[in-house]
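With one protein chain withheld, the remaining protein chains of the complex are depicted in position.
Showing subunit A:
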Amino acid sequence: MLALLQTEMPYTALYAYVGLSMVFIVGFVLVVLMVARLIAPSRKSSTQKGQSYETAEAPVSDPWRPFPVRYYIFALMFLIFDVETAFLLPWAVVYGQLGLYGFVQMVIFIGIITLGLIYEWKKGALRWV
């Protein structure tokens, strides 16, 4: 019988599989692109043809120049919350066995983060300008 069920395996083997799969996936994409390169026509490029699209006008400006990144505060807050979740995930796994102690610890931790969020909110850092 063809069952293809996963049996108990050492976790190093599983991670080797995951890494191998990623190599395969990127390889698959590259093969598809190469096949497309062989099948698809590739006529001579010209100045007009290779221009980037700007509502059918000749592009007037180079986008690779300094530009205001409006959301860098969001990016900073994302970092803070991402690290917060990195701390919360292991806590969540063992929470069932921690009891009151774990609960109080979590309330203090999330409380501090929430205070920070409220402060940012009141300061207007969350406003998209």
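FYI, a contact is a pair of C-beta atoms (placed from the backbone, for glycine too) under 8 Å apart; a residue touches a chain by one contact, two chains touch by 3 or more; residues count from 1.
Just so we're on the same page, contacts and distances are computed from a predicted model.
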item: Among "Thiosulfate oxidation carrier protein SoxY", "NADH-quinone oxidoreductase subunit H", "ATP-dependent Clp protease adapter protein ClpS" or "Peptide/nickel transport system permease protein", the UniProt name of the subunit that does not appear here; value: "NADH-quinone oxidoreductase subunit H"
item: Contact footprint on subunit A, counting only the chain that is left out; value: 1-7, 9, 11, 13-15, 17-18, 20-22, 24-26, 28-30, 32-33, 35-37, 39-43, 45, 47, 49-55, 59, 61-64, 67, 69-71, 74-75, 77-78, 81-82, 85, 88-89, 92-97, 99-100, 103, 106-107, 110, 113-114, 117, 121, 126-128
